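The complex appears here minus one protein chain, its other protein chains still in place.
Just so it is clear, A and B label the chains in written order, and each chain counts residues from 1 on its own.
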Amino acid sequence: MSEMKFSDEHEWIRLDGDIGTVGITDYAQEQLGDVVYVELPEIGKQVKSGDEMAVVESVKAASEVYAPVSGEVTEVNETLSDAPETVNADALGAGWFVKIRLGDPSELDKLMDEAAYSAFTAGLG
Amino acid sequence: MAATSRTPGTITGNRGLQIEEPLIFEQGTAGRTGVDLAEPVPREDRLGGLAREGEIGLPGLSEPEVMRHFMRLSQKNFAIDSGFYPLGSCTMKHNPRLNERLARLPGLADLHPMQPEATVQGALELIDSLARWLKVLTGMEAVALSPAAGAQGELCGMMCIRAALEAKGDARRRVLVPESAHGTNPATAAACGYDIDAVANNARGRVDLAAVKAKLGDDVAGIMLTNPNTCGLFEDEILEIAEAVHEVGAYFYCDGANFNAIVGKVRPGDLGIDAMHLNLHKTFSTPHGGGGPGSGPVVLSGGLAPFAPLPFVVHGKEGFRLVEHRGRSEDEGLSAIGRLKGFHGQMGMFVRALAYMMSHGADGLRQVAEDAVLNANYLLAGLKDVLTVSYPGPCMHEVLFDDGFLEDTGVSTLDFAKALIDEGFHPTTIYFPLVVHGAMLMEPTETESKASLDQFIATVRGLAAGARSGDAAKFHDAPKLTPRRRLDETGAARHPVLRWRPAPDKAAE
Partner (left out) sequence: MRYLPLTDNDRQAMLAAIGVTSIEDLFADVPAAARLEAPLDLPDHAGEMEVERAIAGLAARNLSPATAPSFLGAGAYRHHLPATVDYLIQRGEFLTSYTPYQPEVSQGTLQYLFEFQTQVALLTAMDVANASMYDGASACAEAVMMARRITGRNKVVLSGGLHPHYRETAATFARYSNAEFAAAPPDVEGVEDLGAMIDGETACVVVQNPAFFGHLGDLAPLAARCAESGAIMIVAVTEVVSLGAVRPPGEMGADIVVAEGQSLGNPLGFGGPYVGLLATRDKHVRQMPGRIVGETTDVDGRRGWVLTLSTREQHIRRDKATSNICTNSGLCALAFTVHLALLGSAGLKRLAAINHSVAVRAADVLGAVPGVEVLNDTFFNEFTLRLSKPAGAVADKLAQRGVLGGVPVSRFYPRESELANLLLVAVSETNSEADIAAFAGALEALL
C-alpha cells in the first residue's frame, strides 16, 4: 500500500494497486462534530477529480465530499449507513467512504503528503 | 445515573402542575371513539371492491381523554401569550384575539373556495382591501396574495423576476445573495435555476456596495437583500445598490421579513425594490401557531406585475371576480407564472392581518415601527457594556451581539441561551446570522412593556456576570427547570425514530 495523500478539501486517499481508498480527514471530522449520516455514491459511478461524490452530515451541518481523483467507484463503505459514528471514531481507517479505480494515477501527484497537509490545516487556524 | 436523576422525587414522575403525558397511541381502548355519529343507513356500496379491510391502528379515546392529553401538551410549550420571546428575525409580537374571532365568522370560515363568485362578494372585497393596504404601505404597484408562506413568496417573487427577464430574451445566470441572508434566499434562487453568488458584508454589517458593483454584470438576474438586514441594520446604501442593480438590467428582490421595523415610516417602493414578500405572521400579527400556517404575499413593481401568479381578484362589471386561468390580456393573467397552491391563498390569515391593520391604522402602524425600534435600542443601551455588540448602533428592530464577552468563560452562546430558559425567557435567536461568531440576535417587538424589557436586561446582565465569574457548570446544566432538559439531537439523527410503532408482541396479535 502506498502512503496516504490529502486534498485541500480534507479528503484522504491511499492506493492499493489501481484502487484508491478514500475518506475524510481527522481534521474534517473534528470540524463537523458528531457525524450522523453519510450519503454514498452508487457503485459503478464515474467520478472526476473535484466532483461532489458523497455528503457527510452532522446535526447542524452538511458537507460535500469531493473525489480527490478521477475514476470508477468500485466499493462503498456500507457500515457507515448503520454506524455513521465510525467516521468520528476512525476517520482514517474503518471510517473510509469509497474505493475508486483510478483513471489517471498521476493525479495523485497533485495531492499533499502528510506533512504538507498538516502545515495546510495549521494555517487554517 | 439516569434512574436517579429522572425521578423528581414523586411517585408519578409529575412535578406539580407539570404532568407527564404519554403518546395518544399509548392510551385509550381499541374500538372506542370520542365522536358520536349516527349509524349509517345501510346501502349497497359503490367502492368497486376497494373497501379498506385491515385495521387502521388509530387509538380510541373519549373526549375528556383527548382534552386532557392536548391540554397537558400545551403546558409544555413556551408562548408569546405567556412570556417574552426576544427572538431576532422572527417578530414574535402579541397576537390579538379579535383577529381570531373575526377569522371564525361563519360568513368567512365556512366559505367554500369554489362557490359561485356572486355568493362570495364580501370575501373577494376583503381580499381586495387587504391588497390595497399592503400596496399603500409598501408603495408598490401590485401584490400577489396567494403564496402560502414567506418562502413561497420568495419563490413567487424570484419566478416573476425570471419570467420578466425571459420575456426580454435572457433569463441570465447568477443571483447575488449576501452572506447574512436567510437560508431560504439561496434555496429559492437555486429553485429558480440560478447560480448563487455570495456577497460579503462590510465592516459596518452592511452589504458592501463595492462588492456588489464588482459582481454585477449582464449575466446577473438580480440581488436578494434583506432590509433592515439580519444584523438588525438598515442598508444605508440601498438606493445606490438599487441603482447599480437596475443599471445592469437586473432586479432587486427584498426579503421583507423585517418589515416591522419600517412599516409606516419607509416604503419599499421608494427604495427601488422590484419585489418583496411580507410575512403576515411577523409584521401583521397572525399567530405563528408552533410553525405555521404562514402567509407570504409578494408586492411587485409595475414591471413584474404581469407575471404575478394565479389566481387574483379583479374588479369586474358585476362586482369582484377571480382570475383563475391565463387569459387573453396581461390584466387577465396572460403572462402569469402559474399557480403556487390550491385555491386562492391563506384566507384565514388575510382576515387576521386586515383586522390588525385596521386596528392600528396608518398612525398606529407608524407607531409600531417606532416602538419596535425604540425597544431594540433600549436593549442595546442596557446591554452594550456587558455583552459584545457586533456593530455600533443605532440598530433597527433587532440588535446583534456576538460571543466575544464569553471568551475564556467555557460558556457558549448555546449555553447562555439555555440559561435564559430557566429564567423564564425564550432564548434569543442564536448562531444566526452566520456573519458573526456565536451570534445572539434579539428582537423585542413593540408589544413588550418597559417593565418587561427592564426585567430582561437585568436578567441578561446577571447571567453575563455569572458566566464571567466562572460559573460555567450552571450554564452547561441549563435548562434544569423545563419539562425536558437538553435533548440528544445526535442520537435522534443517527437512528431516526419518526413515528410510533406498536410494541413487537402487540403487532403480532
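Note that contacts are C-beta pairs under 8 Å (C-beta built on N, C-alpha and C of every residue); 3 or more make two chains touch, one makes a residue touch a chain.
Given the structure is predicted, the values throughout are model-derived calculations rather than measurements.
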Going by the stated contact criterion, tell me the shown chains that border the hidden chain. A, B
Just name the one of B:Gly122, B:Gly316 or B:Gly404 that touches the chain not displayed here. B:Gly122
Write down which of B:Gly57, B:Gly217 or B:Gly302 is the residue touching the left-out chain. B:Gly57
Residues of chain A (touch criterion as defined above) contacting the omitted chain: 36-37, 39, 57-62
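By definition in this document, only the chains that are shown with their structure count from here on.
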For chain A and chain B, what's the span in angstrom between their mean Cα positions? 38
Complex contacts: residues of chain A adjacent to chain B: 34, 36-37, 57-59, 84-85
Write out the stretch or stretches of chain B touching chain A in their complex. 489-490, 493-494
